[in-house]
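Below, a portion of the complex is reproduced, with chain positions unchanged.
A and B are the chain letters, set down in written order, and residue numbers restart from 1 in every chain.
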Amino acid sequence: MSDLRIGIVGVGAMGADHAERIVRRISGARLVAVSDPDTARAEELAVRLSGGGPAGGSAAAGAGAAGGAVRVIGDPLELVGAREVDAVILASPGFAHAEQLFACLEHGKPVLCEKPLTMDAASSLQVVEAEHKLGKPLIQVGFMRRFDPEYAALKQLLDSGELGRPLLLHNVHRNKANGPGFRSEMIVRDSMVHEVDVARWLFGSEISRITVHAPKPTGAVPDGVLDPQFAVFELANGAMADVEVFVNFQVGYEVRCEAVAERGSATIGLGSGVVTRAAGHWGGAVPEDFRVRFDLAYDIEVQRWIDAVGRGEIDGPSAWDGYAAAAVCEAGIASLNSGQPVAVDLADRRTVLG
Amino acid sequence: MSDLRIGIVGVGAMGADHAERIVRRISGARLVAVSDPDTARAEELAVRLSGGGPAGGSAAAGAGAAGGAVRVIGDPLELVGAREVDAVILASPGFAHAEQLFACLEHGKPVLCEKPLTMDAASSLQVVEAEHKLGKPLIQVGFMRRFDPEYAALKQLLDSGELGRPLLLHNVHRNKANGPGFRSEMIVRDSMVHEVDVARWLFGSEISRITVHAPKPTGAVPDGVLDPQFAVFELANGAMADVEVFVNFQVGYEVRCEAVAERGSATIGLGSGVVTRAAGHWGGAVPEDFRVRFDLAYDIEVQRWIDAVGRGEIDGPSAWDGYAAAAVCEAGIASLNSGQPVAVDLADRRTVLG
């Protein structure tokens, strides 16, 4: 049987996660190569996941670990072009994506590209057009929320029409604290971008206008940093979405979403798990970070991508979805800076894709 | 790389589930053989999961499916002894387990045995002793709840000592409706047995006495059938557990558990997921059956078993746990019939296992 042979570009936190995933929990795929500017990190990972040794030695993986030799390739473009690599996961920094995506297209390699597709709408559109010329979809973008069982159930419920036409979407997206070098636009580009994809996907419509408000910031950020932010999306089909992004919430990670339709509403992200009564309180833990909440979504996303590649398809957000998200985020950053609503500058889909 | 080659005995609902699991979602294992008295069903499954044809033809699985040829073997004991089978999953009816387990022990094959270990305490004890003679653990019993993330979190919380010593455990175990040929003792032997294992595991103590009460039954069962039942377990370490089992609850599947300790309580199984407001009500769906609730637990259980076999170990309930559960259920059925508390007749562990 031929497991799909995967190469991963970038083995920081996200890439390393994907590597572990492929080796330990995914069916039908093998990790064969990794690449990272930090060669030491790449080699450490390769050794750990080979169950024997890095490239060059044949390492028999112990039963239960779909490992084997994992080759460390210094040049990511060489990894993309390598014969032994059937498909690629891009977990490199956003600024490297454009070049690496074009390489994947050139070599006809299916690729799961962690968001963002590229750093800006213009280059994202170029990627879309380049893929379109090939005549088959090779790019899937890593908006993993679509694979979270709760988001999937919500989508299914809305599509069933049982609640009528969806009218509004209320979103809350909170992190415990930001990392170093945090800047206000990151809220839009790195966090809010998930709600952009969710809104487009749940409503089945493009976002035509966005307003990003910034209330007086929390005292937990340095002067000049705007956190939290509150955005309003106006969609082309008349629906609306609002999003609170609060990166320094101090409490933990929380992603919640309520869809309001003509005959009812549906909420996800309420959490649950173990409910404790202790020390004068009842309730549960708020997770530290996104992993607890979305680990399963990533597993499902990657498994389904691998299954789809086997069928010659993609099974998730397309390059167009990545481009549209970039276009909305550009407008969002403009709104954040101007304090005004900003129309989204998006190419006409039928013109681009036919 | 050597995937563990699995043979499955019994491809009814549970066995077929495991087969799908191995082929589509589990890392490091391959399905190589199935056996079932219903040959047609076994062959249909083998074809479906081979991605080509049954044994005899070489079938290349598409990428993403760890399939390959799946051989149908008429005689389960022949499957157990087959050279190409590294490890066995027993999903056959309980009455067949004893013979099949002895065969696994004889051939030194690691085996994941769906509960019950065997049909009665005496033969279960024989299996325990036989395995003990071999000097290494080969048998893991399929009490999957231990792998449910909520049960696992509860166990971790209790073990941490944060809430003090556990004192009581309240359990609720409900099904929508029973299948055909349902008899009152099945509630104890097939349903309550899960709470028996959970109580022993969470409290770290044997159950010394059990009372199974039967209130006036629901009108949904024929005369003479006792449903629901309400049991009280008294544990050797002084703790207690109570269990409501209601097989014809009419509503859906529900498994809930509250542990009460010296400084607090913790509850799991409260459900969540999508919370809807519609038609004058707020709330969510109660799942139809156990699959929604425990699919993930089975995936984790099987993945960890496979990983453990690779290390020459087990990683879950042992044959002793299967024997203890059988002993408690025998006492439970006696209590159900007599209306009295009944002491559990359990061999001394140190005597049996050294």
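As a working rule, a contact is a pair of C-beta atoms (placed from the backbone, for glycine too) under 8 Å apart; a residue touches a chain by one contact, two chains touch by 3 or more.
Treat the numbers as computed from the prediction; the structure is a model and nothing was measured.
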| item | value |
| --- | --- |
| Subunit number of the complete homomer, 2 shown here | 4 |
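Here, only the chains that are shown with their structure count from here on.
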| item | value |
| --- | --- |
| Chain centre separation in whole Å, for chain B relative to chain A (CA means) | 36 |
| Chain B-facing residues of chain A, complex | 1-4, 23-30, 60-68, 86, 149-150, 153-154, 157, 162-163, 263-268, 270-279, 296, 303, 306-311 |
